[in-house]
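Let me begin by presenting the structure, written as structure tokens, before commenting on it.
What follows is subunit A.
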Amino acid sequence: MTWNWEFAFEIFPEIASAIWLVIGITIGAYIVSLVLGLVLTFARRSSFKPLAYLTYGFIEFVRSTPPLVQLFFVYFALPAIGISLNKYAAGILTLGIHYSTYLSEVYRSGIDSVPKGQWEAARAMNFSKIQTWFRVILPQAIPPVIPMIGNYLLVLFKETPLLMAIGVGEFLQEAQLIGASNFRYLEPITIVGLLFLLLSYPSAVLINKLEQRSKLGFGTRKN
Partner candidate 1 sequence: MGMTEKQLKSSNKPDKEMPLVQYENVTKKFGDVEVLKGLDLEIKQGEKVALIGPSGSGKTTIIRMLMTLEKPSGGVISLNGEPLWHKKIGDKLVPADEKHLRKLRSDIGMVFQHFNLFPHMTILRNVTEAPIHVLGLSKEEANERAVDMLNKVGLGDKLDAYPEQLSGGQKQRVAIARAVVMHPKVMLFDEVTSALDPELVGEVLQVIRDLAKETDMAMILVTHEMDFARDIADRVVFLHNGQIEEEGHPEDIFETPESERLQGFLSRFLNT
Partner candidate 2 sequence: MEAYINILPRLLPGAVITVQVLLASAALAFVVAFVAGLGRVSKYSIVRKITAVYVELFRGTSLLVQLFWIYFALPAFGIQFSPFLAGVVALGLNYGAYASEVVRGAILAVPSGQTEASIALNMSNWQRMRLIILPQAFRIMLPGFGNISIELLKGTSLVSLITLTDLTYKGLIIQNTNLSYTMPVFVMLLVVYFIIALPLIILAKKLEKNASRGVAKA
């Protein structure tokens, strides 16, 4: 059995039609992780120690357990305590929460790279805590890590096939269904792989460009 072009062309639109769903989930999860990541970063630095430790524990736990099991937990187990989500919300939330722990690391590295003098200068100018964060620290901490942040959009995109496990009909599940009903898996799954390459490669190049630009723009930021 070898590659069948006719079959491939026939099923391609069917698989590719999931693209808006995939993009929607990716962007939804990305927004969750961007925002929650920032919250985790602040909570981790909180001067209220129990909150800081709890956040640290949460990050370590979520980062080192499989997103697939987390997905099952959110979708199947949470209803037991009254939190019922549809599969799309469960998927978006799980991926978003999982990767928020990675993004909080990225934010943290950005914040750590802001010279200490900046904090002191902000204090000397009598900025409030909020002002210090949003006017002094974050505007310097975020730009250098923008490429890394951007990269997680790609990472999330590539994680979406996971959601087939709870029946979200993204690329891979479409392919799997086609494969099962035709007893031909080669073409549908290969098409999924190609779709990922096709969509992620240009984005990777774009992010790379962004990285070059951010290096140029912020390269002189050291004191």
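By definition in this document, contacts are C-beta pairs under 8 Å (C-beta built on N, C-alpha and C of every residue); 3 or more make two chains touch, one makes a residue touch a chain; residues count from 1.
With respect to how the candidates were assembled, all candidates are chains of the complex that A comes from, given by their letters.
Small disclaimer: the values here were computed from a predicted structure and weren't measured.
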> In the complex, subunit A is touched by which of the candidates 1 or 2?
Replying inline: 2
> Can you name the residues of subunit A that touch candidate 2 in the complex?
Replying inline: 1-2, 60-61, 63-70, 72-73, 76-77, 80-81, 158-162, 164-165, 171-172, 175-176, 179, 184-186, 189-190, 192-193, 196-197, 200-201, 204
